[in-house]
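As C-alpha cells, the structure follows; a few thoughts come after it.
Removed: one protein chain of the complex. Kept in place: all other protein chains.
For reference, chains read A and B in written order, and residue numbers begin at 1 within each chain.
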Amino acid sequence: MTNSQNVVSPQNVQDEWFRPKQKEEGKAEAVVRPSLSYWKDAWRRLRKNKLAMAGLVFLIILAFLAICGPIFSPYSVDGTDLPNQNKAPSATHWFGTDELGRDVFTRTWYGARISLFVGVMAALIDFFIGIIYGGVSGYKGGRTDAVMMRIIEVLYGLPHLLVVILLMVVMGPSLTTIIVALTVTGWVGMARIVRGQVLQIKNYEFVTASKSFGAKTSRIIRKNLLPNTMGPIIVQMTLTVPSAIFAEAFLSFLGLGIQAPFASWGVMANDALPVILSGHWWRLFFPAFFISLTMFAFNVLGDGLQDALDPKLRR
Amino acid sequence: MTKYIIKRFLMMIATIFIIATLTFVLMHSIPGSPFDDERTSNPTIQANLEKFYKLDEPMHIQYLYYLKSIVTFDFGPSIKKPNESVNELLARGFPISFELGMVTILVALLSGIILGTLAALRHNGIIDYLAMTFAVVGISVPNFVLATLLIQQVAVNLEWLPAATWSSPLHMILPTLALATGPTAIIARLTRSSMLEVLTQDYIKMARAKGLSPIRIVIRHALRNALMPVVTIMGTMLAGILTGTFVIEKIFAIPGMGKYFVESINNRDYPVIMGSTVFYSAFLVFMLFLVDIIYGLLDPRIKLHRKEGDA
Partner (left out) sequence: MNERKKKEKKMITDEKVLQVNNLQVSFRTYGGEVEAVRGVDFDLYKGETLAIVGESGCGKSVTSNAIMGLIPQPSGIIKNGNILFKGKDLTKMSKSQLRKIQGVDISMIFQDPMTALNPTLSIGEQLMEGLLTHKKIGKQEAKKKAIEMLKLVGISNPEERLKQFPHQFSGGMRQRIVIAIALICDPELLIADEPTTALDVTIQAQILELFEEIQQRKEISIILITHDLGVVAKIADRIAVMYAGKIVEIGNKREIFYTPEHPYTKGLLNSVPRLDLMEEELQPIEGTPPDLFSPPKGCPFTARCDYAMEVCDHVYPSTTKLSEAHGVNCWLQDDRAKVLLEEMTFGKEGILSSSLPAATDV
C-alpha cells in the first residue's frame, strides 16, 4: 500500500521520526469548513452563477433607465410629430419613430416603467395576500386549514388568464385594473407556498429546541425561521414578476391593456403589427427585444436564487 | 380509484359553477347593463336578448335561467352579429382552435420530453447546454413576438411557408411553432430537472445493478417517474396554450374561436364574451379532470383508494 507520491518509502524512514508527536489543539476539527451566515452563503453562491448575476445587472440598468431614461430624452411619450412618421433609428431618434412620429426610445423606457411596475406590484400584492392567507391556514391547521385549502384548490382550477380577461372587460382597461386582475388570481400560488413553509416550520424540532434553550423569539425568527422559509417565497416572487409582465403585454396586445397616451411594451408591439411587413422592423424590435430580455433576466435570476437559497443544497 | 374520480368530478362541477356565477355577477355589475338599448342599434337583437336573458324578470330568476342555459349548453345570441348565436360561433371556431391546441400540445410534449431527457442524460454536456439555452430563451420570448418574427422571416423574407390561415398542413407549421415553443421549453426544463433527480434514486442504481441496458433503464424505470411533475403541470399548460391561441389566431388570421373571442372583446360583444369564457373554462376544467385521472393511472400509489371505493 505504498503511495507512489511519497518521496520517502516505509523502508528508509529516519529513526528520529519515532518520537511522540505534539498534539495540536483542535487540529482534528480544523478541516471543517468555516460556517457562513445563511444570507452570506446564499449571496456567495448567487455571485458564482454568472448568468443570474448578468440578469441582476441587466435589471438594475433597466430599472435605472426606466426611471431616468425619459428624462434624458428631449421627446415626450405622446409627443406626436407627424412629418417624422415611421423614421428608422437615427442620431436624432435612436430607436426610430412610430406612425405618429413619436420617439420609440422614449416610449420604450416608459414601457419599461409600466412593465416593471406591473410586475413588481403584482409580486408584492401576491406576497402580502399569500403571507396572510397561507400563514393563517398553515398556522391554524385543522378544520380552518382544510376549508381554506379547499377554496384554494377550487381557485387553482380556474383558468387565470380567462378570469383576468373577464375582469379587464368589466372594469375597463387601466393600469390599476391590470394589477388588480393579475393579483385576484395570482396570490393563490404564493398562499400555497407560504402554507407549506409554515407547516414545515411547525414541525421543525430546532424551533422547539431553541425555545427550550431560552432563545428570544426575535432571534428564533431571524436565525431559524427566515432562512428556512424565505427561500421558496423569494423565488416565487422573482418568478411572479416575469409572468405578470408577460400577462400585461399579452393583454395589451389583445387591446385590453394600458390605453393611449401611455405606452407599454405590449401596446407598442400590438401597434407595430400592421406595419411590420412594410419593413419598419424597429417598431417591433425594441419592445419585443426588451420584453424578452427582461423576462429572460427575471427567469435566470429566479433560477439562480432557487439554487442559492435552497437550504437542502447547502454544503 | 372510483372514489378518486368521483371526488375529482365533483370538484370539476364546483369549479364550473363558480366560474359561471362569477361571469354572471361580473357581467351584470358593468355600469349600465351590457344588455342596454344603447349598446345595440338593432331592434331584432334587442328583442332576442330580452327573450334569452329574461331581462324583464328579477335578477335571481335571470340567474336561474342563465344556469339552465349553461346546463343545456345554449349560450344565447350575439349582440354584434344579428343572426348568429354564440353556439354557432363556437361550432364554427372551436374545432379549428381545438386542432391548433392539440397539435401544439402534442408537439410540445414530444419535443419537450425528448429534449429534457437528452439534456438530463448528458448532464453538463453540449446537448444539455443547448437545450437549456433554448429553454430559457423559449420561456422568455412571448409567443406574439415569436409569431411576428416567424411571419416576417420565414414567410415573407424567405417565402418558405405560408404566413396565414389554417387551410393545409403546411399552413399549420408556423402557428404551431409559435405557440409550441414556450410550452416545449417549460416541459423540457421540468423533464430535465425531474429526470436528473430520478436518475440519482436508488431504484435506478438498482436497475443498473441488475445489468439492464441504459435504454431500458431510462424508458422503463426513469421516464415514468420523471414525467409525474410534467403531468401535474399539464392543466396550467393547457390553459396557457388556450389563451395563447387567442393571439396566435389573431396574428395568423386563423378563423378559430380565439379570433372571435378577441373580436368580441374589442367590440364589447358581451354575450359572446360570457359564452366563450364559460365554455372555455368548462373545457379547461374538464381537461384538468382528465389530467388528474391520467396521473392516477400513472402513479400506482393513488390507487390506494380502489379498495374502499370498489367495495
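Note that in this section a contact is a pair of C-beta atoms (placed from the backbone, for glycine too) under 8 Å apart; a residue touches a chain by one contact, two chains touch by 3 or more.
Every value quoted in this text rests on a predicted model; they were computed, and no experiment measured them.
Note that the undisplayed chain, when the full complex is considered, contacts A, B.
Screening B:Lys7, B:Lys51, B:Lys68 or B:Lys205 for touch with the missing chain picks out B:Lys205.
Residues of subunit B that touch the chain left out of the display are 201-203, 205-213, 216, 220-221, 224-225, 298-301, 303-304. Contact residues of subunit A toward the unshown chain are 1-3, 5-6, 8-11, 13, 15-21, 23, 27-29, 31-32.
Heads up, the rule we're going with is that only the chains that are shown with their structure count from here on.
For subunit A in complex with subunit B, the touching residues are 153-154, 157-163, 165-167, 169-170, 242, 246, 249-250, 253-256, 269, 272-273, 276-277, 281, 284, 288, 291-293, 295-296, 299-300. By the touch rule above, subunit B contacts subunit A in their complex via residues 11-12, 14-15, 18-19, 22-23, 26-27, 29-30, 136-137, 139-142, 144-145, 148-149, 151-152, 156, 235, 239-240, 242-243, 246-247, 250-251, 262, 265-266, 268, 270, 273, 277, 280-281, 284-285, 288.
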